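The complex appears here without one of its protein chains, the remainder shown in place.
Per-chain residue numbering starts at 1, and chain names A, B and C are given in the order in which the chains are listed.
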Amino acid sequence: MSSTSSRYSTIALVGKFDRSDVSEPISQIAAHLLQSGRTVLVAEHTGLDLNLPNASNVEVVSFETIGKRADLAIVVGGDGTLLVSARKLAPYGVPLVGVNRGRLGFLTDLSAATACEAITRLLQGEFSSERRQMLDVRVERAGETVFRGLALNDVVLQKGDAGRMIEFGVHIDNEFVYDQRSDGLIVATPTGSTAYALSANGPIIHPGVGGIALVPLCSHTLTNRPITLPETARIAIRLFAPHVARVHCDGQERFDVQADDQVMIERSRHCLNLLHPPEYSYFAMLREKLRWSEAPRER
Amino acid sequence: MSSTSSRYSTIALVGKFDRSDVSEPISQIAAHLLQSGRTVLVAEHTGLDLNLPNASNVEVVSFETIGKRADLAIVVGGDGTLLVSARKLAPYGVPLVGVNRGRLGFLTDLSAATACEAITRLLQGEFSSERRQMLDVRVERAGETVFRGLALNDVVLQKGDAGRMIEFGVHIDNEFVYDQRSDGLIVATPTGSTAYALSANGPIIHPGVGGIALVPLCSHTLTNRPITLPETARIAIRLFAPHVARVHCDGQERFDVQADDQVMIERSRHCLNLLHPPEYSYFAMLREKLRWSEAPRER
Amino acid sequence: MSSTSSRYSTIALVGKFDRSDVSEPISQIAAHLLQSGRTVLVAEHTGLDLNLPNASNVEVVSFETIGKRADLAIVVGGDGTLLVSARKLAPYGVPLVGVNRGRLGFLTDLSAATACEAITRLLQGEFSSERRQMLDVRVERAGETVFRGLALNDVVLQKGDAGRMIEFGVHIDNEFVYDQRSDGLIVATPTGSTAYALSANGPIIHPGVGGIALVPLCSHTLTNRPITLPETARIAIRLFAPHVARVHCDGQERFDVQADDQVMIERSRHCLNLLHPPEYSYFAMLREKLRWSEAPRER
Partner (left out) sequence: MSSTSSRYSTIALVGKFDRSDVSEPISQIAAHLLQSGRTVLVAEHTGLDLNLPNASNVEVVSFETIGKRADLAIVVGGDGTLLVSARKLAPYGVPLVGVNRGRLGFLTDLSAATACEAITRLLQGEFSSERRQMLDVRVERAGETVFRGLALNDVVLQKGDAGRMIEFGVHIDNEFVYDQRSDGLIVATPTGSTAYALSANGPIIHPGVGGIALVPLCSHTLTNRPITLPETARIAIRLFAPHVARVHCDGQERFDVQADDQVMIERSRHCLNLLHPPEYSYFAMLREKLRWSEAPRER
């Protein structure tokens, strides 16, 4: 379908930071795209020795440039690389598709071995598309905003250096919910529900559910169980003196939070537009990743 | 406001089955309603010796009659009584409000001690109203529907008599999800997330979230964690031979399931219209019921 | 070593009840033992068409006869078959070794494929031996003992037919511990800690620990967490009226408990003497069974 083809005339390639093992799949995909006449942008941090037949159509550029020019970004690496790319590119509305270099990821569902073929089909319009909810976080200190972040998986308030529990109060939509003494609190999207939140005993939330999960980390009060809030919830966490803590976005960006800071978290107006091959299945991915495959009937 | 008053001209009273300790609050509320000129219907199972000043305006009737005639049903008892009433009256669209006879319930938030005053305010329009999602369940055997049920909290497939694990397969929207060996599976609404599902390590789900939770009971596969699905999910559970099991609706209705039966569960077109006093707060109720009150700051 | 050889002159073979798929490994092992001049007893329920070269040394006998005459019992099947055998033979002090017919079991660690070789080594004294703690259970009704049982894994008090929570009180060493409202209570040995108790969120307990675990099933009180008691603990559970329930031993024997019955559980004076091949490792078995093999370093 020509309209589909023209829709994806400029394509960005993003690799894991400074990892040479993505060099080969990226070179292959780039060559494949150039052959079909596309313009190829390579994210500058990817920093690889690309050996390409037709280098004039390949530009090494910043995420900002990718955001402004690319019709699609192909992310080669693991879920971590896709998380970085999502935070950088979602504000520009660039759709992403992930290529894993080995094991299937929660977010990267094309296999490197068959990526070129899958990408060809994708460029012909054979794909499904999903909008994944993201979170905005803002730290307020004495009335001023001192940090802003964006997250696809989660915003985590966590104890820092000292290794002691922190204490904080949680309000939702300006209503008091609870004071908590714990190692911290994970605020997760459905996408993030299978990441850090899962290891903290949080529930799996299907990406089709509009919700935000609060998952305590080692709460002192045993009844302080995970809760899923409506996606419209505006969450405010106030760190009590004399505690200090950290805020993490997707476990990748970090900001040091001081006593009496307010951490404000709510649904972002940006969504990740994530593309999948037609055979993608969320449940099949869960079975594979969580090893549900030990089907009792096969005993 | 007269329009509000006239909106509630016929009011039903429902008490806990055969429990005399609801007799006094029900008589008081009935007298109070009669004084203001309302017609009072009393659910027949409530079976109490009511001693009322103006008995001509009081009729003892079936749930069906309540459904057809009442503008509002006041349920006096615990959450259990409210669950029965919800399943009986939600199909008629009758709004419910719950009066507890002691401890606050998850669903019954008026206190018997101050019920008359609260009801007066409610009849004047001072209340908030919520639509709580319900579940339809249907058991299919050899192509025929052998059971239909409705649930406000949960539909539970559970091992029966033999005390052994059961095995079943789960499909969602006609897609295979997993085969499971466990004591059973709780399919819960957000309302039910604080009931049985909570004791099975399920997540709390705010009633404002559109979702259905699957919470395994003692799953043999440890990674088989609770999952929240979109409220549109159509869930099909097939019990494998040679197992037999039970289906429970709200822990109150029960049906015996045979091997190869299919249990089909989906969002009901009926919702419970639940009324609350203006000061009602979901989070305050959770704090009270889950004893989050041990606020760490007060130490 | 001749003393070792003579120590095991009469050997019993126990297979899974009425399952023909253990016929071949049992026949092979029997032939192998007869060749080396041993007397072979076959448990009567095993009920197989054994086709053996030297049938005069093979007797089909009851568990009681095995208990009185055998120097060793080789159990071919899964953990379930070993549990039955342990309850039947531990009172006689007969050591057991388990042969699995496919996947490694928690208790059956010889593989059927290499069983003959492993048994030869075992009969030459190449094995390790472990004493596994067992539990005695006694149900008292109006001062009389109405049931006695023995368990290797666990004694479980569980709700029955009605599907509703049960209520009971727990005393330990005549001291009140708690009243509980739940689906039941698992009382598990360290051996049982990796069985049903694990799926109910109980802790793994190494068999070298002297302890008894109490693991609630869906406790209404969320803080009612699993607890490990000293192995000397005498546990008394009183079922409150109007509840009825079931007691299960190893999920295989069952007794119906009435309101006001007392279920008394304590360490048995019988232990299972479980033999393992020299290369057996408890931790390796856990890694295999719990799939810890996904070693993070291999990513």
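Everything below uses one rule, namely that contacts are C-beta pairs under 8 Å (C-beta built on N, C-alpha and C of every residue); 3 or more make two chains touch, one makes a residue touch a chain.
As the structure is a computational prediction, the values presented were derived from the model and not from experiment.
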item	value
For the chain not depicted, the shown chains it touches	A, B, C
Residue, one of C:T81, C:T189 or C:N224, that touches the chain absent here	C:N224
Residues of chain A (touch criterion as defined above) contacting the omitted chain	156, 158, 160-161, 163-164, 182-183, 196, 198-201, 217-220, 222, 246, 248, 251, 254, 290
Contact footprint on chain C, counting only the chain that is left out	167, 169, 172, 175-181, 198, 201-206, 208-211, 213, 220-221, 223-233, 240, 281, 283, 286-287, 290-292, 294-297
Touching residues on chain B - with respect to the absent chain	102-103, 222-223, 225, 291, 294, 299
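Following the convention adopted for this analysis, only the chains that are shown with their structure count from here on.
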item	value
Topology of the chain contact graph, where touching chains are joined (line, ring, star, complete, other)	complete
CA centroid of chain A to CA centroid of chain C, Å	47
Chain A and chain B: spacing of chain centres that average the CA atoms, whole Å	37
Numbers and ranges of chain B residues touching at least 2 other chains	198, 201, 220, 290
